[in-house]
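Apart from one protein chain that is not included, each protein chain of the complex appears where it belongs.
And now, chain A:
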Amino acid sequence: MNILYDERLDGALSKQDKTNVLQQLQNALPDMTLLHREEDLRPFECDGLSAYRILPMLVAMPHTLEQVETLLRTCYEMGVPVVTRGAGTGLSGGALPLEQGVLLVMSRFAKILEVDPDARIARVQPGVRNLAISEAAAPYGLYYAPDPSSQIACSIGGNVAENAGGVHCLKYGLTVHNVMRVEVVTIEGERMTLGSEAFDAPGFDLMALFTGSEGMLGVVTEITVKLLPKPESAKVLMASFDDVEKAGKAVGDIIAAGIIPGGLEMMDNLAIRAAEDFIHANYPVDAEAILLCELDGVEADVDDDCQTVRRVLEAAGATDIAQARDDAERAKFWAGRKNAFPAVGRMSPDYYCMDGTIPRRELPRVLKGIADLSEQYGLRVANVFHAGDGNMHPLILFDANREGELELAETVGGKILELCVEAGGSITGEHGVGREKINQMCAQFQPDELTTFHAVKAAFDTRRLLNPGKNIPTLQRCAEFGAMHVHNGELPHPELPRF
């Protein structure tokens, strides 16, 4: 079932006359960059989910807060939908434009406004790159903890919209745990401060609600993040296994030993070979799985923990354990993992990245299920896994130029996500729902739960103008999706009217 916006399933959008909207916005915002020619709009037709492309009606590139307010207010009054975009690195099509909508590009909000080392916070604009925050904090011995693999390019505004994670989440949390305050403009053009520079704020925790809301509730215009002292020491162990299941069990054994590693990552053989071929990180290409375990903190504790983890890994049946000798080798070990996606990309014309999460104990069963799907559909799947926090990134290899392979990859992807939900997990750990997983949301949530989500949306955006069609599917879409997934002759959600 197609994921592109379908008015029949996703709700009617108001018909807009492009010339009229352009004129109105130009009148209201004479100093704001407003792109309208096809060749100017083309670069914005997709985000990191490049298999899907739609030309936006207009692209607005404000550089002041007042322009954002006026833009939103004017669009609200005209009934024009608005899709907000940061750096465009998102993998779920959250910033996929609408033909009838304005794409609001926040990339000109790229200033670091303040780094306060004593309060241990940084105040930044949403277009600031994730890594740039840590770079600005580095002279004070501080850093911003969440580090999605795209951190050299992705913006902090997008991180807030998606509640981005990274390889250090188990110990240091997601974006929601590291953001203190956001400045927001509502679709009606009002300014609002959520959260505070203190550890809490009065009222409902709207900051938590906005984090990960995929631009559906408001537009974030400024963010205050928490900075942490850089760990004194970080060491990484790489363990090889001749069996994926043993590696999976070793992960639990490390946690059971009372250790919370800074990072704990797993790769399967296909991913290992791809990464080694690309980065030459000295990965063991014959291993069925490797675990990368980073221990960080105070030097003396890190040394103790390395000893403990080494013993645990040996007992778990690791065939080889290597410890990075210095920071250069440590960076190399990580480079293989952080470049796993492009590395796999070199093995295949196209790949499709999934983002399901599961309780770790379900790992062997889910990996087996993925292997079965891979065989059944004839598509190779490489597995990269944030093992510490149960977040899987199966990469489905395919060739879009071959008739029907993209659809096949999407089918396999959808089935993998349903496998995750069945195992008690989630369809997305950190990439977001966007348009990509809009159908799988129907597998994860019941109609009443989706109705509650729509009620939350209505509290902030009554006219459904902010990023319509993303994140939460309509019940109509789920009914249609359900009709295609008849299990044991029984439709899910039989209570819904059918089309």
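As a convention for this text, contacts are C-beta pairs under 8 Å (C-beta built on N, C-alpha and C of every residue); 3 or more make two chains touch, one makes a residue touch a chain; residues count from 1.
In this text, contacts and distances are computed from a predicted model.
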Q. What is the protein name, per UniProt, of the chain that does not appear here: "Integral membrane protein", "Sugar ABC transporter permease", "Glycolate oxidase FAD binding subunit" or "Oxidoreductase"?
A. "Glycolate oxidase FAD binding subunit"
Q. For the full complex, which residue in A:Asn391, A:Asn439 or A:Asn467 touches the chain that was left out?
A. A:Asn391
Q) Which listed residue (A:Ile54, A:Val124, A:Leu174 or A:Met238) would be found touching the missing chain in the intact complex? A) A:Leu174
Q) Which of these touches the unseen chain: A:Asp147, A:Glu222, A:Glu430 or A:Glu480? A) A:Glu430
Q) Out of A:Tyr144, A:Phe241, A:Phe445 or A:Phe481, which is the one that touches the chain we can't see? A) A:Phe445
Q. Pick from A:Lys230, A:Arg310 or A:Lys332: which residue touches the chain that isn't shown?
A. A:Lys230
Q: Write the list of chain A residues that the hidden chain touches.
A: 116-121, 140-142, 162-163, 165, 169-170, 173-174, 176-177, 186, 190-194, 196-206, 208-209, 211-213, 216, 229-232, 252, 255-256, 258-260, 297-298, 300-301, 303-305, 357-361, 386, 388-391, 424-433, 437, 441, 444-446, 448-450, 452-453, 455-460, 471-472
